[in-house]
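A single protein chain has been omitted from the complex, and every remaining protein chain is retained in its original position.
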Amino acid sequence: TDIPTLYELSVPGRPGTSLPDCDVPPAPLPDDLVRADNGLPELSEPEVVRHYLHLSQRNYGVDGGFYPLGSCTMKYNPKINERLARLPGFAGLHPLQDEASAQGALELMHRLQEALKRIGGFAGMTLQPAAGAQGELTALLMIRAWHANRGEPGRDVILIPDSAHGTNPASATMAGFVAVEVPSDGRGNVDIEAVSAACDDRLAGIMLTNPTTLGLFEERIDEVAALVHAAGGLVYGDGANMNALTGIARPGDLGVDLMHFNLHKTFATPHGGGGPGSGPVGASAALAPYLPGPVVEMDGDGRYRLETPARSIGRMCAFHGNFGMLVRAYASIAGHGDSGLKANAMAAVLNANYLRVKLRDRYPVPFDRTCMHEFVCEGRPDGTRARALDVSKRLMDYGFHPPTNYFPLIVPEALMIEPTETETLATLDAFVAAMLAIADEARDRPDLLHDAPHTTPVRRLDEVRAARELRVAEPGDPE
Amino acid sequence: TDIPTLYELSVPGRPGTSLPDCDVPPAPLPDDLVRADNGLPELSEPEVVRHYLHLSQRNYGVDGGFYPLGSCTMKYNPKINERLARLPGFAGLHPLQDEASAQGALELMHRLQEALKRIGGFAGMTLQPAAGAQGELTALLMIRAWHANRGEPGRDVILIPDSAHGTNPASATMAGFVAVEVPSDGRGNVDIEAVSAACDDRLAGIMLTNPTTLGLFEERIDEVAALVHAAGGLVYGDGANMNALTGIARPGDLGVDLMHFNLHKTFATPHGGGGPGSGPVGASAALAPYLPGPVVEMDGDGRYRLETPARSIGRMCAFHGNFGMLVRAYASIAGHGDSGLKANAMAAVLNANYLRVKLRDRYPVPFDRTCMHEFVCEGRPDGTRARALDVSKRLMDYGFHPPTNYFPLIVPEALMIEPTETETLATLDAFVAAMLAIADEARDRPDLLHDAPHTTPVRRLDEVRAARELRVAEPGDPE
Amino acid sequence: MSYTPHTPDEQRRMLDAIGVDSLEALFDAIPGRARFPELGLPAPLSELELDAELRRLASRNTGIDAGPCFLGAGAWRHFVPATVDYVLQRGEFYTAYTPYQPELSQGMLQAMFEYQTMICRLTGMEVSNASHYDGATSLAEAVLLALDATKDARTGIVMSPSVHLHHRGVVETYLRGSDAELRVPDDPTVAAADLADMVDERTAALVLQTPNVLGRLERLDGIAEAVHGKGALLIVAVDPIALGLFRPPGEFGADVVVADGQPLGLAPSFGGPSLGIFATRRAHIRRLAGRLVGETADADGRRGYVLTLATREQHIRRARATSNICTNSALGALAAATYLATVGKAGLRRIAELCFHKSHYAADRIAAIDGVAVNPDAPQAPFFKEFVVELPVPAAEANARLHDGHGIVGGFDLGRFFPGYGNRMLVAVTETNTRAEIDRLVAALREIVS
Partner (left out) sequence: MSYTPHTPDEQRRMLDAIGVDSLEALFDAIPGRARFPELGLPAPLSELELDAELRRLASRNTGIDAGPCFLGAGAWRHFVPATVDYVLQRGEFYTAYTPYQPELSQGMLQAMFEYQTMICRLTGMEVSNASHYDGATSLAEAVLLALDATKDARTGIVMSPSVHLHHRGVVETYLRGSDAELRVPDDPTVAAADLADMVDERTAALVLQTPNVLGRLERLDGIAEAVHGKGALLIVAVDPIALGLFRPPGEFGADVVVADGQPLGLAPSFGGPSLGIFATRRAHIRRLAGRLVGETADADGRRGYVLTLATREQHIRRARATSNICTNSALGALAAATYLATVGKAGLRRIAELCFHKSHYAADRIAAIDGVAVNPDAPQAPFFKEFVVELPVPAAEANARLHDGHGIVGGFDLGRFFPGYGNRMLVAVTETNTRAEIDRLVAALREIVS
């Protein structure tokens, strides 16, 4: 049954939160500016609490079960990190306070900058971008500024493999570049001939996701980097898949000039149902002066201060980035160290390869080699007419969140499966059993898939109707 | 489907929580005392979190819906109180610290003592009892000591109305008294003739719940108190139902010599799935010297200290009572003040009477007069063969927690309904609609009731089998 | 601290199933020269040690709850009902991803739909997205929307100089990828009507902020009409608390309303994460950046919610998307929704009234100090929550003395934003400041300037 909305629950005149009496003489209000009704609902606090508890009961998080959403890295979010980020000395800190009264926060940021530099192999680091896509935009604006500063403002082409996340071309456009798509080759690597052909004096750079969105290590990374650099371009790394590489390889050692991290993927900060995330950007020594400001520097006397790099592209958000996420990510890194980060990557890759070999007989894997932290199979078992979406919806009935559907675009009926390192063998085996049972159902009872899900609070939702009717707020005129 | 137990999930050798390295030289262990296996399960932290999240999804709390469990006072538990009780200065306080380093905690306890005295009309107050039943035992031991001190150790009879909670006679026995049951009269009051007849030199006192467990104000309270006092006995008040009387009447003004509060009922501290509670006991000036120790006293210079009353019966628990619950209760009282506590009682009584008049045509109310915070009806609608248990189980299918069943014992097929003051009219109306629908079902489709619940994670459970087989731990020998 | 669960035996069984000998063998594709580097990070800490270490770092910061605080300028101390964190700590919410699979995400989707509704009502607009990163990026996306909506060669953006300077900075950064030109007069006290006069046929939008960065409430009457008359859009940045009491930009014809949502139940948290509020007209819905939740029905006709108009977004439209935004601030929006639902209609109005009255009380008392002026450039203009104090000494010096001598966090040193404003501080007073705190500030300032 339906959960009534806040406005449906609202009763005119319902007493809500108590607030203090006014302990000063009231000042005259500018009557012409005062509104009659601010349009908010009227509920009692217990109603509000129940409402959100009921809503939460209709939401699936990784605390509730296996969530193999490829490329999103739905690993366990440590509970200690939530507690630490809420310490009054962190959560209660004003961004414009004197630096002297925020030395602990600045030190934490500095330590995180240094750790991310070491993990990625970079000379400079900004913690400011609020999400991965903003990290991409940051890096692209830096590339733009770098070329301009070198007297080559005409370099306006960014190469992007056809397997890339949609954020890559979208960020390129926002940064004023022309996004040019490069095909993948038969092993799932970027097509080296196509890259070579595009290496001209309009080339600004290439955006490489490594491991690729196929979950494969880009085997020709050295050749690509050499070609691009030789042509005067820069190599940007999309760090979305860094969970496979922490302690395994440093992108900076592989010719990557700039890269963003997704702290909400690689370093276990929670996804929050769609954010907030955090997308720090690392840069080689040549690019570091272009980082957005401020970054944290340590003085000789051990004091920390905020400083804007010499050729900074400017500011990416109002203050110093998503500090609350930085605390959590720092805690994750400090808790793991070298050995733990490497062990994470290894376990993530182990889990993904285990699922790959257990599923590939029924769900074809188009580029079937040792994968990294995830792999992509075709969601049409045994050549049935089932679709990836049907398999996904049916998985819900087995208590699992589905994998990513229909991405990357170069695999038909793609299911992108990322188990992450925190899942047990028992969970993986249960998932395999469900997937194989669904493959049987696809053959024997295709209606079960087509009509799925059957056990969720709502059945399959009409997305076409949503886009046609565009009911994006409750009826009721704004004041 | 079943949720596996911790031991079913356990895998030998599973790495769990990381702990610090030992930073001191190890000392030799006394080998003959060391065990091989402590018998605990082995899980990863993410498994533990998921396990308890899944368990929580099979539990119904007042945050999840209406919970009209009579006599238990399932009102809203304010979220701010949870935060306040967890402040490091409260939660991190050691009970044996110097009083000088715990003045804030002692002041809070002192303020709560004073507030409860004012609310109950008492001269003395102990915060030490850990629950209502322990408060009863405390008071009864004080009664015992009082009579002994007056040279009347032979007073060994405690009168207890037949409508009383089972804790009353059980506490009387534990305190070494003989519990003598007194019948109720036709209006639900205690039978005054029976009390009168029992007033002899063995009378130690009477335990009165007011409002009674029928939800009715004890109309003959003055007469009862006069009789008992005249006979040399004491009047003990069971404060379980004080939610109806805060700011409305003070038991101390009505002849009650001693009374316990249930902070987890009257003052909104959470019930915790069965505790911890808190059961402070108030006493008249004559009884106050017998209170358990320590209580908090304020010195002339405004400093607070712990002190044991002159004729104290001793200590009821290891330290100073359930301090965490005291913080929450104090917060509730401080937030409400005179007007708020009175408004709470009025709204609780309003809600109960509203339900009473809406339901009484289908569910007979045996003592049908204006009720206080709850009322008792018969759970066999319209004289059908339905039982209170069936109605209760069927209510679950409508999304409600059932009322208290089969209590008090003097009403056949009793359903004891307590809505509390924090429920909205809309919720009450929805509950009424469900109860009336169930009354129709009892007539038209009795199997629906008999086989209920239908929508819960498990169906009706076999309690006889549980008591026969007595599987009270998982199989597997203790080491 | 490790959360990987495998036992050596399980690891062996999994490697056997895969058909490799070792974990290391899974990484053979990586160039050997770069494989398995030493990172040189500090030794890992257990939870117990980590807790101690981060408490130590946190204790070296003085939070705004440590004493009276009058610092605002884009982030404020406001009352946060305990319900907010209770909801945020529900694992079902905070450990979920963006609700791509609506059948398993109805809770977050309905919460976002309700958030959108409340933001529409509060701003007086028709469409709200499900969040941006913060107020500054909301503003930048609003400017990009305006450039997109007025494609007929319009490249000019006129911005009030009293828009928050950091927000302006983000707009400047976001415009580095375009040929748009930002025009901002120098004088932060310029009137809105004068700014509207700067709008011409090459202008895509006029950007105002009210209350502005000096606390002043701008009068918006006639502005939208003037701007629309030139074919441009009006973008207004607001303080969402002010909307509890004051007429919203939607009533004055604004095309886009943006705000930083931090005051609505979010901790200041050294500046982030925050919440970017973004509301616009239905006419611009297909130009909107970010997630949008729509109501629909399931196969049985039951009401349900989905992400809609995904064709605007990067994962579908790629290079031609309205924005690159993917992860946004969903949990921040959930916090704001819980906040707004908890305080409700009367509560937000009351909070705004308290901010208004208390800030005016503070302003009056401070103005009575010899040698101190309040809002020297516009003493009669209406203001909300913040006001300018001109001192006979540098604001930085006054703040140091307030802190060291009186345990008070003073106002924002406006010299950091405006040349020549070194003796001015922006004092913020909210519902959390008691009269006693204000009186302490007044007494301390009197002592400092005497």
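Every chain is named by a letter (A, B and C) in the order it is written, and numbering of its residues begins at 1.
We take it that a contact is a pair of C-beta atoms (placed from the backbone, for glycine too) under 8 Å apart; a residue touches a chain by one contact, two chains touch by 3 or more.
No experiment lies behind these values; they were computed from the predicted model shown.
Put simply, the hidden chain is in touch with A, B, C once you look at the whole complex.
Touch with the chain that is not drawn comes from one residue among C:Asp9, C:Asp65, C:Glu225 or C:Glu447, which is C:Asp65.
In the complete complex, the hidden chain is touched by one of B:Val295, B:Ala329, B:Val349 or B:Leu415, namely B:Val349. Only one of the listed residues, B:Ala197, B:Ala226, B:Cys317 or B:Ala437, touches the absent chain: B:Cys317. Taking the complete complex into account, residues 47-48, 55, 65, 79, 81-82, 86, 89, 91, 431-432 of chain C touch the chain not shown.
The set of chain A residues touching the chain not shown comprises 11-15, 17-20, 44-47, 49, 53, 78-80, 82-83.
Keep this in mind: only the chains that are shown with their structure count from here on.
Here the chain pair with the top count of touching C-beta pairs is A-C.
Each chain gets one centre point, the mean of its Cα atoms, and the points for chain A and chain C are 20 Å apart. In terms of their C-alpha centroids, the spacing between chain B and chain C amounts to 45 Å.
Multi-chain contact residues of chain B (touching two or more other chains) are listed as 11, 18, 44-47, 49, 53, 78-79. In chain C, 1-5, 10, 44, 46-47, 81, 83, 85-86, 91-92 are the positions where the chain touches two or more neighbouring chains simultaneously.
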